[in-house]
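For reference, the structure I am asking about is given below.
As you look at this complex, bear in mind that one protein chain is not there, while each of the others sits in place.
Letters are used for the chains, namely A and B, taken in the order the chains are written, and counting of residues starts over at 1 for each.
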Amino acid sequence: VQTGTHDLPTAAAEALAAMRATAPLVQCLTNIVVAQWTANVLLAVGAAPAMVDNPREAGELAGVAGGVLVNLGTPYAETVEAMQLASAAANAAGRPWVLDPVGAGAMAWRTDVARTLLARTPPAIVRGNASEILALAGGSGGRGVDSAHTPQAAAGAARELAAEHGTVVAVSGAVDHLTDGTRLITVANGDVLLTKVTGVGCALGAMMAAFAAVCEDRLLAAVAATATLTVAAEQAAWTAPGPGSFAVGLLDRLASITPDDLRGAARVDVVG
Amino acid sequence: VQTGTHDLPTAAAEALAAMRATAPLVQCLTNIVVAQWTANVLLAVGAAPAMVDNPREAGELAGVAGGVLVNLGTPYAETVEAMQLASAAANAAGRPWVLDPVGAGAMAWRTDVARTLLARTPPAIVRGNASEILALAGGSGGRGVDSAHTPQAAAGAARELAAEHGTVVAVSGAVDHLTDGTRLITVANGDVLLTKVTGVGCALGAMMAAFAAVCEDRLLAAVAATATLTVAAEQAAWTAPGPGSFAVGLLDRLASITPDDLRGAARVDVVG
Partner (left out) sequence: VQTGTHDLPTAAAEALAAMRATAPLVQCLTNIVVAQWTANVLLAVGAAPAMVDNPREAGELAGVAGGVLVNLGTPYAETVEAMQLASAAANAAGRPWVLDPVGAGAMAWRTDVARTLLARTPPAIVRGNASEILALAGGSGGRGVDSAHTPQAAAGAARELAAEHGTVVAVSGAVDHLTDGTRLITVANGDVLLTKVTGVGCALGAMMAAFAAVCEDRLLAAVAATATLTVAAEQAAWTAPGPGSFAVGLLDRLASITPDDLRGAARVDVVG
């Protein structure tokens, strides 16, 4: 999928259709909190998840996966070793991998792990909240996994980080800001219930790895993943009485959302 | 929040309002089975979960968290080391931490880990089923994670355990029994469907850590958490055709339950 002459919602819709047609294998090295949810999100949207995060196998699979997610939510000695091996193997094989630096800035070890991954084996996409992105860019972090900053406030730092490492940086929030160091794109879909379910951001990182498997343009991949998740979230929020029902409905909607739904509802703008 | 001149349901309602107003950061060192569920319960009820359970970061976060949960459901060498560091850091910083000795009495290692934590870095609250509390108090344990004893049968042992370690002990069951070694309080809400969803007790321990972040009176914190969970469970059980729907509805109800709902429905009694 290439943006080419298409507008972004159309390109995102074509990316969704391509993923449904090809069901890319997405390897996830993620945390114990969201592993099931992430796998179910990937299955719903049309990808094939493989949650392989031990050092004996992580590099072996990353060399053949369509895309790889590395998420630092609950790092351990063994899984961090696996993440280093998987990111190196993905880069060596030309497979896109996504870094989700959960909690960067709030705790020292994972901040160091994230910065080392970024410097040694640059990812195709970095996805985080504003505090995490600011922390990777050298600023002060938040108090944990939630964000004390708005995506807009982190847009400048995101652009610099993207340019420095030759990657795409996606800053999640009420309005998502995504940049490849040159272009800056916003996605303005979503619902406040997204903040009441754990692992939505983590699942978005995994979806970016899935879309990157079918989109040469990694900024488009990140935009398409964001729009798909947040438009489906709007659909799910229509009828959900609370966060439990919303999470269930979001899986239903990720499975049923059509490329036409996405094209019609995505509020994507090029802002810089 | 202080009990003061208020009756207990009113004090519990005020504690719930205080948690919603302040969204305390609750660090959870818990098991792989219930990590997602626990985070979603905490988000629903108004707290901010951070599931940090590795030894490089656990103490760092525990020193600044509003409350800390240590749950022994699936202990590993690395996470047990993290638990020891987190409990010590929490006590050093004056932060309340909650011990949930899942399976104590049924397996030797975790029983020893739980007793060591209790002796070296006493928690603000211990929450378990009757078999687990009896095991910590020196009695014989159960056959696993479910309980072969009633809370009433463990009330005496709970009171002694609480007095010995200067902690609150909460014995979960059909009627919950909670004590600080002096007072003994029962909470008689809930539904049998609670026994058909994994991790309800584990989530209750996490809620106690959240309430302890906003209640100086730790017995009140444990009572308020228990009443909030079990009243929401009664609401959820009204319409649930089975345990899957019940778990979803429980999250919805934890998000929507008001302090007035809680004050009106909580069946809390001081029995000794």
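Things worth noting here:
In this text, contacts are C-beta pairs under 8 Å (C-beta built on N, C-alpha and C of every residue); 3 or more make two chains touch, one makes a residue touch a chain.
Values in this document were obtained by computation on a predicted structure and should not be read as measured data.
Between the chain not shown and the residues B:138, B:166, B:244 or B:264, the one that touches is B:244. Where subunit B meets the missing chain, the touching residues are 31-34, 36-37, 73-77, 103, 106-110, 143-146, 195-199, 241-245, 247-248. Mapped onto subunit A, contacts with the missing chain fall at residues 25, 32, 35-36, 39-40, 43-44, 48-54, 56-57, 60-61, 64, 78, 247-253, 255-256.
Operating definition for what follows: only the chains that are shown with their structure count from here on.
Centre to centre, using the average C-alpha position, subunit A and subunit B are separated by 33 Å.
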